[in-house]
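All protein chains but one are shown in place.
Let's turn to chain A:
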Amino acid sequence: MKKLILKIGLYGILFVVALECLTRIFYLGEDKPNRFLDKNNVEKWVPGQEGYAMTGNRKQNFIKFHINKSGYNSYHEFAPTKDKIEVALVGDSFIEGFHQPYARSTGRKIEDSFKQQLEVYEYGYSGYDMADQLHLMYSYKNDFELIDYVYIKLKFNNDLMRSKYEVSHSRLNMQSPLNNLLKKSKLLIYLTDIGFIDPIKSFIGKTNAFIRNNKPQKAAPAVDQNKIDKEYLANFESLVDLYGYDKEKNVLLLDVEETSPLFITYLKENNYQYIDFGNKINHSDKPTTLIYDMHWNNYGRKIIADLITEDLRSKMNLNK
C-alpha cells in the first residue's frame, strides 16, 4: 500500500514537472504584466513590460503587448504637445487591447485614416470604470489639457456604480506575494485561464457558504430599474463635480440601446457630447465581436474608429 501511495505521489510530481515544461515549450501560459499604483494613486501596468497576451478559451489569440512609460499598452509614448494634434481614448479592456494586434487597434485605425496627422493615445486598462477614468484625467490634468480631443468609453450599467474614486484593492491584490509566486508557474496560469481551476474555486466557495450558513438563500428582491438609473446618474454628477469635465473637449462613447433613457435625456439637456456606437455595432451584417468573448474584433474596432474619425473630421474640419 505504501509503495502504491509513494508511486502515485512520485508520478504526480513528475507529471506536474513534465506539464510545466510542455506549457512553456508550447507557450500556453500567458505573460501577466504587473500592476501598480503610481504617485497619483492611479492604477496602471508597470512601465516597460513586454510579453504575450493570450485570449480565447483555447488560447488561439496570441498578441504581443508593450507597456509604455505611462503604464498603458501602446507602442506610443504619451507626450502631448501644444503644436500637434493629439486624441485620447480612455476606457477599459476594449481600449486597452490585449486581445488585438497593436497595428490594428482602434487608435491606429484613426491615425491611419488621418494619414498620421495626429496621434491617438489609448489610455485603456481592464476594469476601469467612470470613476477610474475621470480620476485619471483629473490626476494628469496637465497632459489632458494639452490633448485636443478626448473620447471616454462608458457602459452605463457597469461604469457608474461608484460616486467617487477609490483604489481597487481587489485588483491590486492580484499582486500579492502569493499570486506573484504562483505566476511563476506557467502551468498554473494556463489552468487558471482555461477555467480548469474554476470548479475547484466554486467547490470551495460553496463549501464555505454551506459551513457558514446552511439556510437557503432568499430570492433576490425585485430590481427597481428606475431607482438604479437615478443612482447611476447621481454618481455621474458626483464624479463630474469631483474631477471636472470638459464638455467642449470630451465625448462619451456609449451604446444608446444599453443606456438608460433617463441618462441620455440628461446628457442632451446638459450639452454633453456623445457618440452612439451601439446602432452600428449591434446591427452590423458582419460579426463585430470576437468569437470567444465580447471584445470588438477587427471589424468592430473599424466601426468605432470610423465613428470617431467622422466626429473628429466634423470638429477639425479637415479634408480627407
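In this section, a contact is a pair of C-beta atoms (placed from the backbone, for glycine too) under 8 Å apart; a residue touches a chain by one contact, two chains touch by 3 or more; residues count from 1.
As a working rule, contacts and distances are computed from a predicted model.
Student: Quick one: the chain not pictured, UniProt calls it what, "D-alanyl-lipoteichoic acid acyltransferase DltB, MBOAT superfamily", "Carbon monoxide dehydrogenase", "4Fe-4S ferredoxin-type domain-containing protein" or "Hydroxymyristoyl-ACP dehydratase"?
Tutor: "D-alanyl-lipoteichoic acid acyltransferase DltB, MBOAT superfamily"
Student: Which listed residue, A:F36, A:Y75 or A:F196, touches the chain dropped from view?
Tutor: Considering all chains, including the one not shown, the answer is A:F196.
Student: Of the residues in chain A, which ones touch the absent chain?
Tutor: 1, 3-4, 7-8, 11, 14-15, 18-19, 22, 28, 56-58, 60, 190-191, 194-196, 198-200, 202-203, 290-292
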